[in-house]
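Now for subunit A:
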Amino acid sequence: MVITTVGRDTDNNPSGMERHMTIKKTLLASVIGAAMTSAALAPAAQAETTLRMAYDADPVSLDIHQQLSGGILQLSHMTFDPLVRWNKDLEIEPRLATGWERVDDTTLRMNLREDVEFHSGNTFTAKDVVWTIERLKRSPDFKAIFEPIESASAVDEHTVEIKTKKPYPLLLNLATYIFPMDSQFYSGEDESGKDKGTISKQGSTYASSHLSGTGPYEVTDRQQGVRVVFERNDEYWDEQSPGNVDKIELTPISENATRVAALLSGDVDFIAPVPPNDLERVREDDNAKLVTMTGTRIIYFYMNQDRVEPFKDKRVRQAFAYAINQEGIADRLMKGFATPAAQFSPEGYAGHNPELKPRYDLEKAKQLMAEAGYEDGFEITMMAPNNRYVNDAKIAQAIAAMLARINVTVDLKTLPKAQYWGELDDRAADMMMLGWHADTEDSANFFEYMTACPDPETGAGQYNASNYCNPELDKLVADANVELDKQKRAEMLQQAEKIVYDDAAVIMLHWQDLAWAADTNVDLEPIVNVMNFPYLGDLVVEEED
Partner candidate 1 sequence: MSLLDVNHLDVRFALRGGDVRALRDVCFSLDRGERLGIVGESGAGKSVAAFSLLNLIAKPGYIAGGSIRFDGQELTTLSDRALRKVRGHRMSMIFQDPMMTLNPVLTIGEQMVECLKAHRRISTREARGISLNKLQQVQIPSPEARLDQYPHELSGGMRQRVIIAIALLLDPDIIIADEPTTALDVTIQAEIMALLLELCEKHNVGLILITHDLGVVSQVTQRMLVMYAGRVIEQGPTREIINDPQHPYTQGLINALPQMATPGSRLNQIPGSMPSLSNLPSGCAFHPRCSFVERADGSRRQACHDQVPEFVTSGNCQAACHMVAEMIESERIPAEEQD
Partner candidate 2 sequence: MIAFLIKRLFHALLVMFVISVIAFAIQDNLGDPIQQMVGQSVPESEREALREELGLNDPFLVQYLRFAVNAAHFDFGYSYVFNQPTTDVVLRHLPATLELVAATTFLIIALSVPIGVYSAIKPRAWLSRFFMGVSIVGISIPVFLTAIVLIQIFAIGVSWSPFPADTGWGAWLNDLISTEGGMPAYGRGDPVHVFGTWETNFASLEGLTYLVLPAISLASIMLPLFIRLIRAEMLEVLQSDYVKFARAKGISPRRIYFLHALKNTMLPVITVGGVQIGTLVAYTILTETVFQWPGMGLMFLDAIERSDIPLIVTYLMIVGLIFVITNTLVDLIYGLINPTVKLTGKPA
């Protein structure tokens, strides 16, 4: 823990003036007074609390609309505030939006917090929300998930109305992605004559290197790939926040072992992610503590029905499902660092169906294969990345071994992720591995991308490498997407999961766990969540004795 001493008095008031007035009181007393005052002030001067943290990568840009990725979202939570956010129990809590009410099926009115300032000093108003939503709809990465929103308008300074094209039950989910940006700050022309609000994937833009938000931290120094320095926003609106970290130094350490070593040697105070191989090491260290949580990223395998004739038969697919021992993999291969799954939705999601459990039964698998006429099995090709998901290559090998028991010979190829995505797009193998996390934190997202009948025009089933097509399922999901009643909607989605389960559309494996580690006096637990957006603004670090 690095503690630097900066002159501040206990009330966090600028102490300069006070001090001078005290000293100037009497000439005689000034000498004594100076000594006494400074002596009195010295112990009262508060140390600045700095958190040194290491992620595996630093934010690729300061423009939070440039890319939809975990890293950018983590940055957003540090430097901006969303309208609403998920708490630990996956409930919505108000942030810059203090309340909301449904005006009609397609309109939601939100009340905005007052007395909030951006880092630049500009005041936060509804105009900024509207500006931000319009920008989100322009962003190549975000526009897809913001497609349901038709428009946004400012009713008054602190009220905004959002209209959707159709009744859309996930508007609040979507609102967690709306981090109002300082519209004034990002308006106008920059040095090269471009509009400051330009979003670009390549080439440097104003927004990619300048940031003004309402969030708990400001970016004070940034060297891409080396370090980002954040300093506490003194004017932060959330006075209820218990967070006491004044300064954060974020350094990316891509090498797993080095990141852990940095924590254990005391060079950093907080790291994420913690590789599964080092979990024990961190647990055993007296000066570090480990926090783990079930994640929401599902790891699974496609079975390409177009390439492999047998995959068209439901019994074969089910046989495969019965042949896979998810619990064994989670337990022994992942060393408990995964939660075995039989469906897309993790617990907490609307569509999570408690009835659906992993169904490892080798006998049943053989029986089904025999029934379908494939007692002697067949050959298939399999591809998986080797540096993207935790133990991805090893999992693929384990699966191949398990399938061998039902006489399916697997020709396995593992590739670095850079090459793998191209192959995935080409549907290059009979079975392919993928990991997915729903951007909306909602179940419908899974079906839309993975199981919907592939339609290049609408973009449905973009990742449906199975070419699985069940119009009934698609209709169910579409209906759920306009169902505003939460209860009803949840039932529909759970039904959808059951369909996928019965059809064995894909082979589910597990949800990857999340792990963070920190120095013992960093109170990590309250601020981490399943989405892996640590709310660092609320982080409390205890002083060292």
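Basically, contacts are C-beta pairs under 8 Å (C-beta built on N, C-alpha and C of every residue); 3 or more make two chains touch, one makes a residue touch a chain; residues count from 1.
How were these picked? Simply put, all candidates are chains of the complex that A comes from, given by their letters.
The model shown is predicted, which means the values in this text are computed figures rather than measured ones.
K.L.:
In the complex, subunit A is touched by which of the candidates 1 or 2?
P.N.:
The answer is candidate 2.
K.L.:
Where on subunit A does candidate 2 make contact in their complex?
P.N.:
It comes out as residues 60-61, 67-69, 140-141, 143-145, 200-205, 208, 224-226, 251-255, 257-258, 261-262, 264-267, 387, 416-419, 421-422, 425, 436, 439, 445, 449, 456, 459, 462-463.
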